[in-house]
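Rest of the complex left out; these chains stay put.
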Amino acid sequence: MFSPHKILEEKLQRMLAEDLGQGDITTALIVPAESIAEAEVIAKESGVAAGIEEAKILLESLGLKVEALVADGEKMRMNQKLMKILGDARSILSVERTLLNILSRMSGIATTTKKLKEKLQKAGLKTKVACTRKTAPGLLYFDKKAVFVGGGDPHRLHLDDMILIKDNHIATVGSVKNAVRKVREKVSFSKKIEVEVARVDDVLVAAKAGVDIIMLDNFSPKQIEKAVKLLKKAGFFKKVLLEASGGITAENIIAFASTGVDIVSLGEITDSIKTLDISLEITKVEKK
Amino acid sequence: MFSPHKILEEKLQRMLAEDLGQGDITTALIVPAESIAEAEVIAKESGVAAGIEEAKILLESLGLKVEALVADGEKMRMNQKLMKILGDARSILSVERTLLNILSRMSGIATTTKKLKEKLQKAGLKTKVACTRKTAPGLLYFDKKAVFVGGGDPHRLHLDDMILIKDNHIATVGSVKNAVRKVREKVSFSKKIEVEVARVDDVLVAAKAGVDIIMLDNFSPKQIEKAVKLLKKAGFFKKVLLEASGGITAENIIAFASTGVDIVSLGEITDSIKTLDISLEITKVEKK
């Protein structure tokens, strides 16, 4: 998900601009225009760092010098210094909250993802942990990037990069079979096709229709095992990818992952998140 | 926080545009261009509705007809229908996820806010429940609107609408007293002045310096009571507003609120949120 810095800058500055309104009136009245400050960004709890690249782009776009002391994806412990910032004191104070909101959200998402991933690894499972498109509205890029940084699979990046036939699509054409057939008539060779199935019976239908991935929506581990058995018998197992989705949590993820599915996906990773506590401290201020 | 619909449209469509990329290829291949659909938005758990106004603006901007069956701020029970949508089937399917991301985030925030508010009301307390600027980056408007809808206080809307002197500001000028003095020299008569204090002693300093609001940052309920006592003695109680902030949760909110502060503020309301489960169902599709 690489974009040249200049391209990301615009999104980051729109965030900052909303927070500024007509300007940071508190800082303007207290801090002289010529002041130079040094600041540190510090993790107040342990986790996985994410948003470091985005934070650098934002800060550097304001003319600030940044030294990152941790890289995206690395673990950080409580009270660890993540970044040193040097430059115009007013700019540092004005960007503080936007900066921390980015870092703490992205690190929170990466940390959650990593925990799930490690849980599976400890159980000897190679199942992928994926997020969905249930992100904060407008934060698709940032939320999915954080999942990737945490070792998860970002799944579709938006609506144009994979075919994903969902319940409402199937409703409009009557059956899984019809939906897949319609897609295969005109779809670009460059796209994978995934279909969401709600009943065990439809799993074989989907596999036979020639999809690349089957999403088992709101299946219990039991039902998934039944579906796997059917696919094995029909020779489709490991030829079509299986994604379990719906009702999966940190508590039950092992039960789902050990059924033989290739991917478990959780809306909650990017949806009902817990941010990581990160703060910024001014360590020095002086006149230019 | 009223803006004419046209102004909010742009923000909402930027969210949709990111999700679309070059377009919804699944829908394009399955649903004919001339199809008309009816859909319902349904709450899958109980809570407080928020984002209804924003959802309507988004849907209507796409030429869809919308009937809202619940208003922002109203309670909704599980399986309650929130909206009926009628119009171009492709548009409904393409906007579904963005729409639900807005509704479920905003309703989640409003529900959490309302619960805190009701907890205080049951305890006979009139303390205000406020959020902070710890929002999802770029979602300041939506997150604060949701807090307001849930009965909370949105606090500063951004950096230009109140003076809020924080620890890092004080660090640059040496003392609470200096910081307040510098502000009062030039600040517009239209702004309130709030100052964050970290020690009980500074509470009196702040009050004497002539601020409108004192934020007691990371004070325990005990420390707050001590501060209140000092202010009462010096005749400042109820003349300056008191905001408790830091470490406040649903569990301990009564302890904080019953100290006599006017406002309790929680970063978590807009930060580490739990979205509300809301879904969209196509109920009918037909050719134009």
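As written, the chain order gives the labels A and B, with residue 1 at the start of each chain.
The criterion applied here is as follows: contacts are C-beta pairs under 8 Å (C-beta built on N, C-alpha and C of every residue); 3 or more make two chains touch, one makes a residue touch a chain.
What you are looking at is a predicted structure, and each value in this text was computed from that prediction instead of being measured.
Student: Wait, 2 copies are placed, so what's the full copy count for the complex?
Tutor: The complete complex, not just the displayed part, contains 6 copies.
Note that only the chains that are shown with their structure count from here on.
Student: What whole-Å value do you get for the distance between chain A and chain B if each is reduced to the mean of its CA atoms?
Tutor: Roughly 23 Å, centre to centre.
Student: Would you mind writing out the residues of chain A in touch with chain B in their complex?
Tutor: Going through chain A, the ones touching chain B are 11, 14-15, 18-27, 29-31, 35, 37, 39, 89, 93-94, 96-98, 100-102, 104-105, 108, 133-142, 157-161, 163-166, 168-169, 171-173, 179, 182-183, 185-188, 191, 271-275, 280-282, 285.
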